[in-house]
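Omission of a single protein chain aside, the complex is shown with its protein chains in their original locations.
Chain naming follows the written order as A and B, and within any one chain the residues start at number 1.
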Amino acid sequence: MNRLSLLSRKPWTWSFVAALATWIVTILFTGGASTASLTQATLTFAAFSVIVGLGQMLVITLGPGNVDLSVPATITLSGTVALKLMDGQDGMILAGLAVSIAIGLAIGIVNYAMIKFLRIPPIIATLSMSFLVQSTAIWYNRGLRVKPPEELASFTTSSTFGVPNTALVALLLSLAVWWLLDRAIFGRWISAIGQNAFSARMAGIAVDGCRLATYVLCAVLASVCGYLLASFSGGAALNMGAEYLLMSIAVVVIGGSAVAGGNSNVPGIWGASLFMFLVVSMLNTYGFGAGVRLIMTGLIIICVIVAASRPAGSAR
Amino acid sequence: MSETEAVVSIRQVRVEFGAVKALDGVDFEVRPGEAVGLVGHNGAGKSTIVNVINGGLSPHQGEILYEGEPGGGISRARAHGVRCVFQELSLCPNLTVVENTRLMHAGLKGFGWRKRAATLIRARMDEVFPGHGIDPLATVGSLSIAERQMVEIAINFLTVTEDPKLVILDEPTSSLDASLAEQLMTYVRRFVREGGSVLLISHILGEILSTSSRIVVMKDGRVVTSRPAGEFSVKTLVEAMGSVVKETARTASSGTASAEKVIALVPQGGSATPFHAARGEIIGLAGLGGHGQTRMLLDLFAESSSKWFPTAAKRMAFVAGDRALNGTFSQWSILRNLSIGNLPQLARLAAVHTARETAHGEDWKARMGIRTPDMNNPILSLSGGNQQKVLFARALASDATIVLMDDPMRGVDIGTKQEVYATLRREASAGRTFIWYSTEMDEVRLCDRVYVFRDGAIVAELSGDAVSEENILAASFSGEAA
Partner (left out) sequence: MRKTVSGLLPILIPAVSLAVLLAAVFYMQPRAMSYTGLNLLFNLAVPIALATIAQMIIMAVNDLDLSIGTFVSFAACVTAVYMPNQPLVAILILAGAVGIYALLGIVITLRDLPSIVVTLGMSFVWGGLAVLILPAPGGQAPVWLRALMVSKPPLVPMAIVASVVIAVLAHLLIMRSTFGVLLRGVGGNSRSVARAGWSVLALKGAAYATAGIFAVLSGMALVGLTTSADANIALRYTLLSIAGVILGGGEFVGGKVSPIGAVIGALTLTLAGSFLSFLRISPDWQIGAQGGILIIVLALRLVINRRSPQEKTS
């Protein structure tokens, strides 16, 4: 009882409850026929949202106004460049990953440089950046569709002990981010910055260094996601990142992290990612079209944010 | 004597913020043609009573009567002619003077309101502050702080559809120079003679004594005295406020300061005096509030620490005065608020070592006497004084050799203060340097050496026996009294 009430106080519990409920409802509709395949698909696709969501979560932790809208373009560019570089050769897999990460590093640094030195609000800075990045991807891609290296493709599409490999990668990355956020000094620092940047500065925290590191981490996670996603789907597409713009923010919000910053959690990203994919498959199963899916997604985000809020002025 | 006469009267009003009784059963009234001076120490309940009267705060107990009618709320208060000039300026900086006038006066309706508002506000400004030179079409953000305060005062004395009956002035002269303050007080006296009422709060007792007809003294959320102004002098007023006027000699000058200079700055920002600090010294920054002391502390801190790279050893630590602004992290526990100052020492392999952190917390809880059952409780569960102790502990626990203090004793109870003063002395003799901005004279007198600030620059350096109230006041005010 006690443990249960403790669990219900964790902000991420609800995302898992919702995911489970949606899973059951979907299974019931199909009469249990698709249990295994549904679970497999859910884990596979949720993994991509998890990886992007982790980065977005770190950025949102930095406090009001901090958000990275260049995530989709980063995914696209990273996937495009990596695949073209690897050119289907198994020997180039690591080189491709390295280039992906380098792209993330560069985008993260430029993002924060614009925020810091040009004093452009993060939303606009990262959005403008995403245009430049997207254009670069279009120019680089030239409509070619390069196949991923055989080994990489089979790695991303197969499972180990019944768990999709992409989900395992996401799990590893989640553990790393969890350690960073919950155990490491760095997590304390960004949480402090998110609660009150002025206080953080006066407590001696290297505020700009932390922010830079966070934006870079977010971009690197997005580019890793692009690398995996392109390999998984058998080639990079120019719109492959598009759906992750809103998705990355949605999973942070639904996962119970504070939108105003300072308080984030990793498990919620998983709960929310599973939930978001399951909602889509549930609506598909029930035969609803794209319109209803979009509306439902939007309403869920708004309901969650309203439910997590308190009346104005009650905070103090 | 009859109730209907009072512009506002509150009866047996209680207001509590958590465990703090801000108002503890207060009776208070203002009658027409009365200028009531309200004095009291920090935390006596002055701001709370103002907020109850202007309708911004509904009391947990008791009743408010405006001209004999019961009721509360901002709009009701305004309907009964209650106006309030707030301590922190409350104009919209992005709007013009005329637009701000419109905002404050719902009665300025219909076509041509701009022209009418401009005429009205210009006339009132001329009346209150003759020769002010402020353009009513100027954006408020482009005015100086003093000009903004003048505009706000004039707006509140404006008659649009109804006359102001009671104008609350909360530290109205805080950013006005002496001649403007005198213009204001002259106008207030005329306003009261013509039948208006004023509630005046000021830390300048001379203003209170010369302008009020009756003085109300508050202490610990209660009204302790309410008598005609003529029965008070500065001395009796201060006595009534409860702080005994200390004529004792300074207890400072422990002589621990060494010759080893830890900071030496060339004169800057129009200062004639260079700033320096030695190891083991307690240096006071004095002068009127907001004259550059905080700026200097922030600049000193900014120079000492990098914004880009985490540094292991920090030279300076900062103790905030405005805790919510630049001190506490409100979502965190007491322990986390304490340990954030020196995480690297409590960490292993870049991760926070929980056991070490807990031990650290218990250690400082005992040393500073932080009153809480559990260091894992939220920081906001503590009283203001105890939160302040946490911030002190954060600075003292670090290995910083210089501690910057930004008027940290604001709103702290006397017991805590004494404890902290003793700690400061101890730490200073152990070789730490303290640079202490304080708005309280008693605290400044504890310092080894004092720099007095005026208009963003250091105007005097006092040390030894020269650190006295007279000298500090003289330096803070000189030139402005012309």
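In this text, a residue touches a chain if its C-beta (ideal position, glycine included) is under 8 Å from a C-beta of that chain, and two chains touch if they have at least 3 such contacts.
Fair warning: this is a prediction, and the values are worked out from it, not measured in the lab.
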Original post:
Of the residues listed, B:106, B:145 or B:350, which one is in contact with the missing chain?
Top reply: B:106
**OP:** Could you tell which one of A:135, A:154 or A:284 touches the chain left off the display?
**Re:** A:135
Subject >> Option touching the unshown chain, where A:17, A:33, A:144 or A:292 are the choices >> reply: A:292
Original post:
Residues of chain A in contact with the chain that isn't shown?
Top reply: 64, 67, 114, 118-121, 123-125, 127-132, 134-136, 138-139, 246, 249-250, 253, 259-260, 289-302, 305-306, 309-313, 315
Original post:
Which residues does chain B use to touch the chain missing from this display?
Top reply: 54, 56, 74-75, 78, 84, 86, 90-95, 99-100, 102-106, 108-109, 113-114, 135, 137-139, 141-142
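By our rule, only the chains that are shown with their structure count from here on.
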**OP:** Could you give the separation in Å between the centres of chain A and chain B, each centre being the mean of its C-alpha atoms?
**Re:** 45
**OP:** Enumerate the contact residues on chain B facing chain A in the complex.
**Re:** 298, 301, 305-311, 314, 317-318, 320, 324-332, 336, 340-341, 343-344, 347, 350-352, 394, 398
Original post:
Hey, which residues of chain A end up touching chain B in the complex?
Top reply: 179, 183-186, 188-189, 191-192, 195-196, 198-209, 212, 258, 262-263, 316
